[in-house]
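All protein chains but one are shown in place.
Let's turn to subunit A:
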Amino acid sequence: FRDCQQADIRYLSGWKQWKRTSSKSLKKVLNEVKELSSYLKLWRHDIHSIEGKFGTGIQSYFSFLRFLVLLNFIIFILMFSFVILPSVISKYGVFNSSFAKIPPKNIEPHCTVYKPSGNKGLVYFYTYLEDLFSGTGFLEVTSLFYGYYTIDAAWISMLRYNLPLAYLLATFAYLALSLIWILKRSVEGFRQNLVHAEDQFQSYCNKVFAGWDFCITDPNAARLKHRSLQYELQTDLEEERLKQKIADRTMKEKLRIYSLRIFINIIVIAVLSGCFYSIYRATVFSQENSSVSIRHDIRRGSVANLLVQYLPSIVITLANFIAPQIFSFLIRFEDYSPAFEIRLTLMRCIFVRLANIGVLLFSLWSQISYCATDECKACGYNYELYPCWESEVGQEMYKLMIFDFMIIVAAVLFMGFPRKLLVTHCSWKLVQWWGVQEFGISDNVLEIIYGQTICWIGTFFSPLLPAIATIKYFIIFYIKKISLIHTCKPAARPVRASSSNFFFLVVLLIGLFLAFIPLGISIAHIPSSKACGPFRNFNTSWAVVPDTIREFPTGLQQVLYGIASEAFAVPFFMVICLIMFYFIALAGAHKRVVEQLREQLVLEGRDKLFLIRKIAEAQRH
(Lines give C-alpha, C1' and ligand atoms only; values in the text may rest on other atoms or scores of the structure.)
Protein backbone atom coordinates (compact mmCIF):
# COMPACT_ATOMS: atom_id res chain seq x y z
CA PHE A 1 0.00 0.00 0.00
CA ARG A 2 2.82 2.36 0.82
CA ASP A 3 4.55 1.32 -2.42
CA CYS A 4 1.46 2.43 -4.30
CA GLN A 5 1.59 5.85 -2.72
CA GLN A 6 5.31 6.21 -3.43
CA ALA A 7 4.77 5.31 -7.07
CA ASP A 8 2.05 7.95 -7.31
CA ILE A 9 4.24 10.68 -5.85
CA ARG A 10 7.02 10.10 -8.35
CA TYR A 11 4.73 10.82 -11.30
CA LEU A 12 3.26 14.07 -10.06
CA SER A 13 4.63 17.44 -11.10
CA GLY A 14 5.90 20.02 -8.60
CA TRP A 15 2.67 22.07 -8.51
CA LYS A 16 0.54 19.02 -7.80
CA GLN A 17 2.93 17.92 -5.10
CA TRP A 18 2.62 21.28 -3.36
CA LYS A 19 -1.19 21.06 -3.55
CA ARG A 20 -1.09 17.60 -2.11
CA THR A 21 1.16 18.53 0.82
CA SER A 22 -0.91 21.61 1.61
CA SER A 23 -4.14 19.61 1.57
CA LYS A 24 -2.50 17.03 3.80
CA SER A 25 -1.49 19.65 6.35
CA LEU A 26 -4.97 21.17 6.21
CA LYS A 27 -6.43 17.75 6.88
CA LYS A 28 -4.09 17.34 9.81
CA VAL A 29 -5.19 20.66 11.28
CA LEU A 30 -8.85 19.75 10.84
CA ASN A 31 -8.21 16.38 12.46
CA GLU A 32 -6.63 18.00 15.48
CA VAL A 33 -9.55 20.42 15.82
CA LYS A 34 -11.96 17.50 15.62
CA GLU A 35 -9.98 15.59 18.23
CA LEU A 36 -9.98 18.60 20.52
CA SER A 37 -13.72 19.04 20.15
CA SER A 38 -14.26 15.37 20.84
CA TYR A 39 -12.44 15.78 24.12
CA LEU A 40 -15.13 18.26 25.08
CA LYS A 41 -17.88 15.76 24.31
CA LEU A 42 -19.73 14.73 27.37
CA TRP A 43 -18.92 11.27 28.75
CA ARG A 44 -16.67 10.40 25.85
CA HIS A 45 -14.46 8.14 27.96
CA ASP A 46 -17.35 6.37 29.71
CA ILE A 47 -19.16 5.51 26.51
CA HIS A 48 -15.92 4.34 24.90
CA SER A 49 -15.23 1.94 27.76
CA ILE A 50 -18.81 0.64 27.66
CA GLU A 51 -18.39 0.00 23.95
CA GLY A 52 -15.24 -1.97 24.61
CA LYS A 53 -16.77 -4.11 27.32
CA PHE A 54 -20.33 -4.63 26.13
CA GLY A 55 -20.36 -4.01 22.40
CA THR A 56 -21.90 -1.45 20.12
CA GLY A 57 -25.56 -2.31 20.79
CA ILE A 58 -25.51 -1.18 24.42
CA GLN A 59 -23.21 1.71 23.56
CA SER A 60 -25.86 3.05 21.19
CA TYR A 61 -28.32 3.21 24.12
CA PHE A 62 -25.90 5.36 26.11
CA SER A 63 -25.15 7.68 23.19
CA PHE A 64 -28.90 8.05 22.76
CA LEU A 65 -29.17 9.02 26.43
CA ARG A 66 -26.41 11.59 25.97
CA PHE A 67 -28.26 13.01 22.97
CA LEU A 68 -31.40 13.42 25.09
CA VAL A 69 -29.48 15.21 27.84
CA LEU A 70 -28.14 17.69 25.30
CA LEU A 71 -31.55 18.13 23.66
CA ASN A 72 -33.27 18.86 26.96
CA PHE A 73 -30.52 21.26 27.96
CA ILE A 74 -30.89 23.24 24.73
CA ILE A 75 -34.67 23.33 25.12
CA PHE A 76 -34.23 24.62 28.65
CA ILE A 77 -31.84 27.35 27.48
CA LEU A 78 -34.43 28.35 24.88
CA MET A 79 -37.30 28.56 27.34
CA PHE A 80 -35.13 30.22 29.93
CA SER A 81 -33.87 33.02 27.74
CA PHE A 82 -37.17 33.84 26.10
CA VAL A 83 -39.73 33.20 28.79
CA ILE A 84 -38.35 32.73 32.27
CA LEU A 85 -35.64 35.37 32.27
CA PRO A 86 -37.82 38.31 31.12
CA SER A 87 -40.56 37.35 33.58
CA VAL A 88 -38.17 37.08 36.50
CA ILE A 89 -36.39 40.29 35.54
CA SER A 90 -39.59 42.27 35.29
CA LYS A 91 -41.14 40.80 38.44
CA TYR A 92 -38.17 41.70 40.55
CA GLY A 93 -37.66 45.08 38.97
CA VAL A 94 -34.06 44.51 37.89
CA PHE A 95 -32.69 46.86 35.21
CA ASN A 96 -35.43 49.35 35.86
CA SER A 97 -38.10 47.05 34.47
CA SER A 98 -41.71 46.59 35.29
CA PHE A 99 -44.58 44.49 34.11
CA ALA A 100 -48.11 45.28 33.17
CA LYS A 101 -51.06 43.21 34.20
CA ILE A 102 -53.69 44.49 31.84
CA PRO A 103 -57.09 44.11 33.46
CA PRO A 104 -59.14 41.50 31.64
CA LYS A 105 -61.74 43.01 29.33
CA ASN A 106 -65.24 41.72 28.67
CA ILE A 107 -64.84 38.52 30.60
CA GLU A 108 -67.14 37.40 33.34
CA PRO A 109 -65.57 38.32 36.67
CA HIS A 110 -66.20 34.93 38.21
CA CYS A 111 -63.84 33.32 35.77
CA THR A 112 -60.94 35.33 37.02
CA VAL A 113 -60.99 34.29 40.66
CA TYR A 114 -57.82 32.41 41.50
CA LYS A 115 -56.32 32.28 44.94
CA PRO A 116 -53.52 29.77 45.15
CA SER A 117 -52.46 29.36 48.72
CA GLY A 118 -48.73 29.82 48.91
CA ASN A 119 -48.65 28.33 52.35
CA LYS A 120 -49.13 31.44 54.35
CA GLY A 121 -48.78 31.25 58.08
CA LEU A 122 -47.59 28.36 60.16
CA VAL A 123 -47.51 25.06 58.38
CA TYR A 124 -46.02 21.72 59.25
CA PHE A 125 -42.76 20.67 57.68
CA TYR A 126 -44.30 17.70 55.97
CA THR A 127 -46.57 20.02 54.04
CA TYR A 128 -43.50 21.34 52.27
CA LEU A 129 -42.39 17.82 51.44
CA GLU A 130 -45.85 16.96 50.21
CA ASP A 131 -45.96 20.07 48.09
CA LEU A 132 -42.55 19.29 46.65
CA PHE A 133 -43.77 15.95 45.42
CA SER A 134 -47.17 17.02 44.15
CA GLY A 135 -46.41 20.47 42.81
CA THR A 136 -49.10 22.17 44.85
CA GLY A 137 -48.90 24.69 47.66
CA PHE A 138 -45.72 26.72 47.58
CA LEU A 139 -44.54 25.25 44.29
CA GLU A 140 -47.70 26.28 42.49
CA VAL A 141 -46.87 29.96 42.63
CA THR A 142 -43.25 29.64 41.57
CA SER A 143 -41.96 29.95 38.04
CA LEU A 144 -42.24 26.19 37.72
CA PHE A 145 -45.79 26.40 36.51
CA TYR A 146 -47.80 28.31 33.98
CA GLY A 147 -49.67 30.33 36.59
CA TYR A 148 -46.62 32.43 37.45
CA TYR A 149 -46.46 34.02 34.02
CA THR A 150 -49.51 36.24 34.45
CA ILE A 151 -47.77 39.04 32.65
CA ASP A 152 -49.22 40.65 29.58
CA ALA A 153 -46.30 42.85 28.72
CA ALA A 154 -42.94 43.43 30.29
CA TRP A 155 -41.10 46.75 30.09
CA ILE A 156 -37.36 46.26 30.24
CA SER A 157 -35.85 49.77 30.24
CA MET A 158 -38.05 51.30 27.52
CA LEU A 159 -38.38 48.13 25.41
CA ARG A 160 -41.76 46.47 25.34
CA TYR A 161 -41.46 42.69 25.51
CA ASN A 162 -44.57 40.84 24.38
CA LEU A 163 -44.51 37.90 26.77
CA PRO A 164 -47.62 36.00 25.53
CA LEU A 165 -46.27 35.96 21.98
CA ALA A 166 -42.81 34.97 23.21
CA TYR A 167 -44.27 32.12 25.27
CA LEU A 168 -46.16 30.69 22.31
CA LEU A 169 -43.31 31.14 19.86
CA ALA A 170 -40.81 29.57 22.27
CA THR A 171 -43.10 26.52 22.46
CA PHE A 172 -43.21 26.22 18.68
CA ALA A 173 -39.46 26.81 18.52
CA TYR A 174 -38.56 24.00 20.87
CA LEU A 175 -40.87 21.58 19.05
CA ALA A 176 -39.38 22.55 15.70
CA LEU A 177 -35.83 22.33 17.08
CA SER A 178 -36.43 18.81 18.42
CA LEU A 179 -37.97 17.74 15.13
CA ILE A 180 -35.12 19.06 13.01
CA TRP A 181 -32.39 17.69 15.26
CA ILE A 182 -33.93 14.21 15.39
CA LEU A 183 -34.47 14.17 11.63
CA LYS A 184 -30.88 15.19 11.03
CA ARG A 185 -29.61 12.38 13.20
CA SER A 186 -31.91 9.79 11.67
CA VAL A 187 -31.04 10.60 8.05
CA GLU A 188 -27.68 8.91 8.47
CA GLY A 189 -29.22 5.80 9.98
CA PHE A 190 -31.97 5.79 7.35
CA ARG A 191 -29.43 5.65 4.56
CA GLN A 192 -27.71 2.66 6.16
CA ASN A 193 -31.02 0.98 6.81
CA LEU A 194 -32.17 1.42 3.23
CA VAL A 195 -29.00 -0.10 1.83
CA HIS A 196 -29.29 -2.97 4.26
CA ALA A 197 -33.01 -3.54 3.73
CA GLU A 198 -32.65 -3.53 -0.03
CA ASP A 199 -30.21 -6.38 -0.06
CA GLN A 200 -31.86 -8.66 2.42
CA PHE A 201 -29.86 -11.59 1.18
CA GLN A 202 -26.56 -10.01 2.14
CA SER A 203 -27.15 -10.57 5.82
CA TYR A 204 -24.99 -13.69 6.09
CA CYS A 205 -21.95 -12.04 4.54
CA ASN A 206 -22.42 -9.02 6.78
CA LYS A 207 -22.54 -11.20 9.87
CA VAL A 208 -19.54 -13.29 8.94
CA PHE A 209 -17.20 -10.69 7.48
CA ALA A 210 -18.13 -7.74 9.66
CA GLY A 211 -19.31 -9.72 12.66
CA TRP A 212 -16.32 -9.47 14.91
CA ASP A 213 -16.06 -6.12 16.69
CA PHE A 214 -12.34 -5.36 16.69
CA CYS A 215 -12.79 -2.81 19.49
CA ILE A 216 -13.30 -5.51 22.11
CA THR A 217 -10.38 -5.68 24.55
CA ASP A 218 -11.81 -7.61 27.48
CA PRO A 219 -11.60 -11.44 27.36
CA ASN A 220 -14.99 -11.73 29.07
CA ALA A 221 -16.57 -9.54 26.47
CA ALA A 222 -14.83 -11.55 23.77
CA ARG A 223 -16.34 -14.75 25.11
CA LEU A 224 -19.78 -13.16 25.15
CA LYS A 225 -19.30 -11.91 21.61
CA HIS A 226 -18.33 -15.40 20.43
CA ARG A 227 -21.44 -16.80 22.02
CA SER A 228 -23.68 -14.12 20.61
CA LEU A 229 -22.26 -14.59 17.11
CA GLN A 230 -22.82 -18.30 17.33
CA TYR A 231 -26.36 -17.73 18.59
CA GLU A 232 -27.09 -15.22 15.86
CA LEU A 233 -25.82 -17.45 13.05
CA GLN A 234 -27.74 -20.42 14.38
CA THR A 235 -30.91 -18.35 14.72
CA ASP A 236 -30.64 -17.05 11.18
CA LEU A 237 -30.14 -20.51 9.78
CA GLU A 238 -33.09 -21.74 11.80
CA GLU A 239 -35.21 -18.86 10.54
CA GLU A 240 -34.39 -19.83 6.99
CA ARG A 241 -35.49 -23.38 7.69
CA LEU A 242 -38.67 -22.00 9.30
CA LYS A 243 -39.44 -19.90 6.27
CA GLN A 244 -39.19 -22.99 4.15
CA LYS A 245 -41.58 -24.74 6.50
CA ILE A 246 -44.07 -21.86 6.34
CA ALA A 247 -44.01 -21.94 2.57
CA ASP A 248 -44.90 -25.61 2.72
CA ARG A 249 -47.95 -25.13 4.93
CA THR A 250 -51.26 -26.64 3.86
CA MET A 251 -54.53 -24.74 3.55
CA LYS A 252 -56.02 -26.25 6.68
CA GLU A 253 -53.03 -25.27 8.80
CA LYS A 254 -53.12 -21.75 7.39
CA LEU A 255 -56.75 -21.35 8.34
CA ARG A 256 -56.09 -22.53 11.86
CA ILE A 257 -53.20 -20.18 12.34
CA TYR A 258 -54.97 -17.13 10.95
CA SER A 259 -58.01 -17.64 13.17
CA LEU A 260 -55.72 -18.09 16.18
CA ARG A 261 -53.96 -14.83 15.32
CA ILE A 262 -57.24 -12.92 15.03
CA PHE A 263 -58.31 -14.29 18.40
CA ILE A 264 -55.04 -13.24 20.03
CA ASN A 265 -55.27 -9.77 18.52
CA ILE A 266 -58.72 -9.44 20.06
CA ILE A 267 -57.21 -10.36 23.43
CA VAL A 268 -54.50 -7.73 22.91
CA ILE A 269 -57.12 -5.09 22.17
CA ALA A 270 -59.02 -6.16 25.26
CA VAL A 271 -55.88 -5.80 27.39
CA LEU A 272 -55.27 -2.34 25.93
CA SER A 273 -58.83 -1.20 26.59
CA GLY A 274 -58.52 -2.52 30.13
CA CYS A 275 -55.39 -0.39 30.63
CA PHE A 276 -56.99 2.71 29.16
CA TYR A 277 -60.16 2.36 31.19
CA SER A 278 -58.28 1.88 34.44
CA ILE A 279 -56.14 4.95 33.73
CA TYR A 280 -59.29 6.96 33.01
CA ARG A 281 -60.95 5.88 36.25
CA ALA A 282 -57.79 6.45 38.26
CA THR A 283 -57.39 9.97 36.91
CA VAL A 284 -61.01 10.85 37.57
CA PHE A 285 -60.82 9.41 41.08
CA SER A 286 -57.59 11.23 41.81
CA GLN A 287 -58.90 14.56 40.58
CA GLU A 288 -62.12 14.25 42.53
CA ASN A 289 -60.61 13.10 45.78
CA SER A 290 -57.29 14.82 46.13
CA SER A 291 -57.71 17.38 48.80
CA VAL A 292 -55.87 20.38 47.57
CA SER A 293 -56.36 23.21 49.99
CA ILE A 294 -58.07 25.33 47.38
CA ARG A 295 -60.87 22.89 46.94
CA HIS A 296 -61.80 21.38 50.23
CA ASP A 297 -60.90 22.47 53.67
CA ILE A 298 -60.46 19.01 55.08
CA ARG A 299 -56.89 17.87 55.12
CA ARG A 300 -56.47 14.15 55.03
CA GLY A 301 -53.45 12.30 56.29
CA SER A 302 -50.67 13.43 54.02
CA VAL A 303 -49.38 10.05 52.90
CA ALA A 304 -52.84 8.97 51.77
CA ASN A 305 -53.26 12.30 50.06
CA LEU A 306 -49.96 11.87 48.26
CA LEU A 307 -50.95 8.39 47.16
CA VAL A 308 -54.22 9.66 45.74
CA GLN A 309 -52.36 12.41 43.89
CA TYR A 310 -49.95 9.91 42.43
CA LEU A 311 -52.60 7.37 41.55
CA PRO A 312 -52.56 8.03 37.78
CA SER A 313 -48.75 7.72 37.70
CA ILE A 314 -48.87 4.46 39.67
CA VAL A 315 -51.52 2.99 37.40
CA ILE A 316 -49.62 4.03 34.27
CA THR A 317 -46.40 2.50 35.56
CA LEU A 318 -48.17 -0.73 36.44
CA ALA A 319 -49.75 -0.86 32.99
CA ASN A 320 -46.38 -0.16 31.36
CA PHE A 321 -44.92 -3.04 33.32
CA ILE A 322 -47.67 -5.67 33.02
CA ALA A 323 -48.76 -5.17 29.42
CA PRO A 324 -45.39 -6.01 27.80
CA GLN A 325 -45.19 -9.23 29.85
CA ILE A 326 -48.64 -10.24 28.63
CA PHE A 327 -47.72 -9.41 25.04
CA SER A 328 -44.50 -11.40 25.07
CA PHE A 329 -46.43 -14.33 26.55
CA LEU A 330 -49.20 -14.19 23.94
CA ILE A 331 -46.98 -13.83 20.93
CA ARG A 332 -45.58 -17.28 21.40
CA PHE A 333 -48.89 -18.73 20.22
CA GLU A 334 -49.00 -16.72 17.05
CA ASP A 335 -46.22 -18.68 15.35
CA TYR A 336 -44.35 -15.88 13.64
CA SER A 337 -40.67 -15.89 12.69
CA PRO A 338 -38.45 -14.81 15.62
CA ALA A 339 -37.45 -11.46 14.11
CA PHE A 340 -41.06 -10.53 13.36
CA GLU A 341 -42.10 -11.62 16.85
CA ILE A 342 -39.66 -9.19 18.41
CA ARG A 343 -40.71 -6.34 16.17
CA LEU A 344 -44.42 -6.88 16.75
CA THR A 345 -44.04 -7.09 20.54
CA LEU A 346 -41.97 -3.91 20.45
CA MET A 347 -44.60 -2.09 18.40
CA ARG A 348 -47.31 -3.12 20.84
CA CYS A 349 -45.25 -1.99 23.83
CA ILE A 350 -44.53 1.37 22.25
CA PHE A 351 -48.21 1.82 21.54
CA VAL A 352 -49.17 0.99 25.12
CA ARG A 353 -46.67 3.38 26.64
CA LEU A 354 -47.44 6.35 24.46
CA ALA A 355 -51.19 5.84 24.37
CA ASN A 356 -51.27 5.74 28.17
CA ILE A 357 -50.12 9.35 28.29
CA GLY A 358 -52.77 10.25 25.73
CA VAL A 359 -55.50 8.65 27.80
CA LEU A 360 -54.34 10.44 30.93
CA LEU A 361 -54.49 13.80 29.17
CA PHE A 362 -57.82 13.00 27.62
CA SER A 363 -59.35 12.14 30.97
CA LEU A 364 -57.87 15.32 32.48
CA TRP A 365 -59.50 17.35 29.73
CA SER A 366 -62.84 15.71 30.09
CA GLN A 367 -62.72 16.75 33.75
CA ILE A 368 -61.60 20.28 32.94
CA SER A 369 -64.13 21.01 30.22
CA TYR A 370 -67.05 19.33 31.93
CA CYS A 371 -69.60 22.09 32.19
CA ALA A 372 -72.98 21.86 33.83
CA THR A 373 -73.91 25.39 34.72
CA ASP A 374 -74.35 28.43 32.48
CA GLU A 375 -71.65 30.39 34.26
CA CYS A 376 -69.25 27.59 33.60
CA LYS A 377 -70.16 27.60 29.92
CA ALA A 378 -69.40 31.30 29.77
CA CYS A 379 -65.83 30.64 30.86
CA GLY A 380 -65.47 27.58 28.67
CA TYR A 381 -63.95 25.39 31.34
CA ASN A 382 -64.76 24.29 34.86
CA TYR A 383 -63.75 27.48 36.65
CA GLU A 384 -64.67 26.32 40.15
CA LEU A 385 -62.36 23.33 40.33
CA TYR A 386 -59.77 24.46 37.80
CA PRO A 387 -59.41 28.23 37.83
CA CYS A 388 -55.93 27.80 36.42
CA TRP A 389 -56.19 24.53 34.50
CA GLU A 390 -52.85 24.81 32.72
CA SER A 391 -51.09 24.69 36.08
CA GLU A 392 -53.08 21.54 36.91
CA VAL A 393 -51.93 19.83 33.73
CA GLY A 394 -48.40 21.01 34.45
CA GLN A 395 -48.65 19.48 37.91
CA GLU A 396 -49.73 16.12 36.48
CA MET A 397 -46.80 16.12 34.07
CA TYR A 398 -44.47 17.09 36.90
CA LYS A 399 -45.78 14.23 39.05
CA LEU A 400 -45.39 11.77 36.17
CA MET A 401 -41.82 12.81 35.63
CA ILE A 402 -40.86 12.60 39.31
CA PHE A 403 -42.53 9.22 39.67
CA ASP A 404 -40.84 7.88 36.53
CA PHE A 405 -37.47 8.90 37.92
CA MET A 406 -38.20 7.31 41.30
CA ILE A 407 -39.28 4.06 39.64
CA ILE A 408 -36.10 3.84 37.57
CA VAL A 409 -33.93 4.39 40.64
CA ALA A 410 -36.01 1.97 42.71
CA ALA A 411 -35.86 -0.72 40.02
CA VAL A 412 -32.08 -0.60 40.05
CA LEU A 413 -31.75 -0.44 43.81
CA PHE A 414 -34.45 -2.91 44.82
CA MET A 415 -34.50 -5.33 41.94
CA GLY A 416 -31.09 -5.25 40.31
CA PHE A 417 -28.76 -5.33 43.29
CA PRO A 418 -30.66 -7.84 45.50
CA ARG A 419 -30.97 -10.18 42.52
CA LYS A 420 -27.25 -10.02 41.92
CA LEU A 421 -26.52 -10.58 45.61
CA LEU A 422 -28.87 -13.55 45.63
CA VAL A 423 -27.23 -15.11 42.60
CA THR A 424 -23.69 -14.67 43.90
CA HIS A 425 -24.30 -15.97 47.41
CA CYS A 426 -27.01 -18.56 46.97
CA SER A 427 -26.12 -21.68 45.07
CA TRP A 428 -29.55 -23.24 44.52
CA LYS A 429 -30.00 -24.59 41.00
CA LEU A 430 -33.21 -22.61 40.50
CA VAL A 431 -31.64 -19.31 41.48
CA GLN A 432 -28.61 -19.92 39.27
CA TRP A 433 -30.86 -20.74 36.36
CA TRP A 434 -32.86 -17.54 36.93
CA GLY A 435 -29.60 -15.62 36.77
CA VAL A 436 -28.87 -11.92 36.85
CA GLN A 437 -30.94 -9.34 35.09
CA GLU A 438 -30.37 -8.92 31.41
CA PHE A 439 -29.80 -5.42 30.13
CA GLY A 440 -32.80 -5.24 27.83
CA ILE A 441 -31.92 -2.45 25.42
CA SER A 442 -35.39 -1.95 23.97
CA ASP A 443 -37.07 -1.83 27.36
CA ASN A 444 -34.66 0.80 28.61
CA VAL A 445 -35.01 2.84 25.45
CA LEU A 446 -38.81 2.80 25.67
CA GLU A 447 -38.51 4.00 29.25
CA ILE A 448 -36.50 7.07 28.39
CA ILE A 449 -38.60 7.85 25.32
CA TYR A 450 -41.69 7.77 27.54
CA GLY A 451 -39.98 10.27 29.86
CA GLN A 452 -39.01 12.49 26.96
CA THR A 453 -42.57 12.56 25.59
CA ILE A 454 -43.80 13.71 29.00
CA CYS A 455 -41.16 16.44 28.96
CA TRP A 456 -42.23 17.65 25.52
CA ILE A 457 -45.89 17.81 26.43
CA GLY A 458 -45.26 19.31 29.84
CA THR A 459 -42.88 22.12 28.86
CA PHE A 460 -45.73 24.28 27.60
CA PHE A 461 -47.45 24.03 30.98
CA SER A 462 -44.34 24.09 33.11
CA PRO A 463 -41.35 25.88 31.60
CA LEU A 464 -38.82 24.59 34.09
CA LEU A 465 -39.55 20.96 33.21
CA PRO A 466 -36.68 20.60 30.67
CA ALA A 467 -34.20 21.53 33.41
CA ILE A 468 -35.65 18.79 35.63
CA ALA A 469 -35.47 16.40 32.67
CA THR A 470 -31.82 17.26 32.00
CA ILE A 471 -30.86 16.59 35.61
CA LYS A 472 -32.96 13.40 35.62
CA TYR A 473 -31.31 11.95 32.51
CA PHE A 474 -27.89 13.01 33.76
CA ILE A 475 -28.39 11.03 36.96
CA ILE A 476 -29.98 8.12 35.09
CA PHE A 477 -26.84 7.81 32.92
CA TYR A 478 -24.69 7.13 35.96
CA ILE A 479 -27.26 4.86 37.59
CA LYS A 480 -27.67 2.77 34.45
CA LYS A 481 -23.92 2.61 33.97
CA ILE A 482 -23.40 1.34 37.51
CA SER A 483 -26.27 -1.12 37.13
CA LEU A 484 -24.85 -2.36 33.85
CA ILE A 485 -21.37 -2.92 35.17
CA HIS A 486 -22.33 -4.49 38.48
CA THR A 487 -25.63 -6.23 38.12
CA CYS A 488 -26.38 -7.03 34.50
CA LYS A 489 -25.35 -9.45 31.87
CA PRO A 490 -25.68 -8.38 28.24
CA ALA A 491 -28.65 -9.59 26.25
CA ALA A 492 -28.24 -12.95 24.61
CA ARG A 493 -29.76 -11.69 21.39
CA PRO A 494 -27.25 -9.34 19.82
CA VAL A 495 -28.48 -6.01 18.54
CA ARG A 496 -26.95 -4.43 15.50
CA ALA A 497 -25.79 -0.85 16.00
CA SER A 498 -26.73 0.52 12.59
CA SER A 499 -30.35 -0.54 12.74
CA SER A 500 -30.86 0.14 16.43
CA ASN A 501 -29.75 3.79 16.20
CA PHE A 502 -32.29 4.40 13.48
CA PHE A 503 -34.97 2.49 15.40
CA PHE A 504 -34.50 4.59 18.57
CA LEU A 505 -34.79 7.81 16.60
CA VAL A 506 -37.91 6.59 14.78
CA VAL A 507 -39.64 5.77 18.06
CA LEU A 508 -38.54 9.14 19.47
CA LEU A 509 -40.11 10.78 16.44
CA ILE A 510 -43.34 8.89 17.09
CA GLY A 511 -43.26 10.25 20.64
CA LEU A 512 -42.71 13.78 19.33
CA PHE A 513 -45.65 13.54 16.94
CA LEU A 514 -47.77 12.17 19.74
CA ALA A 515 -46.73 15.21 21.81
CA PHE A 516 -47.95 17.51 19.03
CA ILE A 517 -51.55 16.33 19.38
CA PRO A 518 -52.26 17.27 23.01
CA LEU A 519 -50.32 20.50 22.66
CA GLY A 520 -52.23 21.39 19.52
CA ILE A 521 -55.56 20.76 21.20
CA SER A 522 -54.62 22.76 24.32
CA ILE A 523 -53.27 25.68 22.37
CA ALA A 524 -55.89 25.96 19.70
CA HIS A 525 -59.08 24.37 20.97
CA ILE A 526 -59.47 24.60 24.71
CA PRO A 527 -60.10 28.11 26.02
CA SER A 528 -57.19 29.39 28.05
CA SER A 529 -57.83 30.08 31.70
CA LYS A 530 -58.92 33.63 32.42
CA ALA A 531 -57.52 33.80 35.90
CA CYS A 532 -53.85 33.23 35.31
CA GLY A 533 -51.20 32.93 32.68
CA PRO A 534 -50.13 35.14 29.76
CA PHE A 535 -53.13 34.25 27.60
CA ARG A 536 -55.78 35.68 29.89
CA ASN A 537 -57.08 38.19 27.43
CA PHE A 538 -57.39 35.80 24.54
CA ASN A 539 -59.99 33.17 23.82
CA THR A 540 -57.48 30.46 23.21
CA SER A 541 -53.71 30.47 23.51
CA TRP A 542 -53.38 30.48 19.73
CA ALA A 543 -55.38 33.71 19.46
CA VAL A 544 -52.33 35.81 20.29
CA VAL A 545 -50.90 35.13 16.82
CA PRO A 546 -53.82 36.51 14.77
CA ASP A 547 -53.89 39.48 17.13
CA THR A 548 -50.23 40.23 16.49
CA ILE A 549 -50.67 39.82 12.75
CA ARG A 550 -53.45 42.36 12.83
CA GLU A 551 -50.93 44.92 14.03
CA PHE A 552 -48.62 44.34 11.06
CA PRO A 553 -48.60 46.70 8.05
CA THR A 554 -51.42 45.95 5.58
CA GLY A 555 -49.15 44.66 2.84
CA LEU A 556 -47.56 42.05 5.06
CA GLN A 557 -50.97 41.10 6.42
CA GLN A 558 -52.29 40.48 2.93
CA VAL A 559 -49.30 38.30 2.08
CA LEU A 560 -49.78 36.22 5.22
CA TYR A 561 -53.51 35.83 4.62
CA GLY A 562 -52.75 34.81 1.06
CA ILE A 563 -50.37 32.08 2.20
CA ALA A 564 -52.94 30.71 4.61
CA SER A 565 -55.76 30.68 2.12
CA GLU A 566 -56.88 27.78 -0.08
CA ALA A 567 -55.83 29.46 -3.29
CA PHE A 568 -52.24 28.97 -2.23
CA ALA A 569 -52.43 25.79 -0.20
CA VAL A 570 -53.98 23.49 -2.82
CA PRO A 571 -51.49 24.17 -5.66
CA PHE A 572 -48.66 23.98 -3.09
CA PHE A 573 -49.87 20.57 -1.96
CA MET A 574 -50.11 19.36 -5.55
CA VAL A 575 -46.58 20.52 -6.31
CA ILE A 576 -45.25 18.69 -3.25
CA CYS A 577 -47.03 15.50 -4.38
CA LEU A 578 -45.49 15.82 -7.83
CA ILE A 579 -42.00 16.22 -6.37
CA MET A 580 -42.56 13.17 -4.17
CA PHE A 581 -43.67 11.05 -7.14
CA TYR A 582 -40.62 12.19 -9.06
CA PHE A 583 -38.29 11.04 -6.29
CA ILE A 584 -40.07 7.70 -5.93
CA ALA A 585 -39.72 7.12 -9.68
CA LEU A 586 -36.05 8.09 -9.49
CA ALA A 587 -35.43 5.62 -6.67
CA GLY A 588 -37.14 2.87 -8.67
CA ALA A 589 -35.01 3.65 -11.69
CA HIS A 590 -31.82 3.54 -9.60
CA LYS A 591 -32.83 0.16 -8.24
CA ARG A 592 -33.27 -1.16 -11.78
CA VAL A 593 -29.84 0.19 -12.77
CA VAL A 594 -28.28 -1.60 -9.80
CA GLU A 595 -29.91 -4.86 -10.87
CA GLN A 596 -28.67 -4.42 -14.43
CA LEU A 597 -25.11 -3.75 -13.22
CA ARG A 598 -25.17 -6.88 -11.07
CA GLU A 599 -26.27 -8.95 -14.03
CA GLN A 600 -23.49 -7.40 -16.09
CA LEU A 601 -20.95 -8.39 -13.43
CA VAL A 602 -22.20 -11.97 -13.59
CA LEU A 603 -21.92 -11.99 -17.38
CA GLU A 604 -18.37 -10.61 -17.19
CA GLY A 605 -17.41 -13.46 -14.92
CA ARG A 606 -18.89 -15.98 -17.31
CA ASP A 607 -17.13 -14.36 -20.28
CA LYS A 608 -13.82 -14.63 -18.44
CA LEU A 609 -14.37 -18.34 -17.76
CA PHE A 610 -15.36 -18.93 -21.38
CA LEU A 611 -12.22 -17.18 -22.64
CA ILE A 612 -9.98 -19.07 -20.22
CA ARG A 613 -11.47 -22.36 -21.40
CA LYS A 614 -10.93 -21.38 -25.03
CA ILE A 615 -7.29 -20.50 -24.30
CA ALA A 616 -6.75 -23.80 -22.54
CA GLU A 617 -8.25 -25.66 -25.53
CA ALA A 618 -6.14 -23.68 -28.00
CA GLN A 619 -3.01 -24.45 -25.98
CA ARG A 620 -3.78 -28.12 -26.07
CA HIS A 621 -3.94 -28.25 -29.91
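We take it that contacts are C-beta pairs under 8 Å (C-beta built on N, C-alpha and C of every residue); 3 or more make two chains touch, one makes a residue touch a chain; residues count from 1.
We adopt the following convention: contacts and distances are computed from a predicted model.
Novice: Look at the options "Cytochrome c oxidase subunit 3", "Calcium and integrin-binding protein 1", "DNA replication complex GINS protein PSF3" or "Palmitoyltransferase" and return the one that UniProt uses as the protein name of the missing chain.
Specialist: In UniProt, the chain that is not shown appears as "Calcium and integrin-binding protein 1".
Novice: Quick one: which of A:Thr217, A:Ser259, A:Ser273 or A:Gln596 touches the chain that's been left out?
Specialist: Here the residue in touch with the unshown chain is A:Thr217.
Novice: So one chain is hidden, and I want to know which residue out of A:Ile89, A:Ala153 or A:Leu233 touches that hidden chain in the complete assembly.
Specialist: A:Leu233
Novice: At which residues does subunit A meet the chain that is not included here?
Specialist: With respect to the unshown chain, the touching residues of subunit A are 1-2, 31, 48, 56, 192-193, 195-196, 199, 201-202, 204-206, 208-219, 221-223, 226-227, 229-230, 233-234, 237, 240, 496-498, 598, 601-602, 604-606, 608-609.
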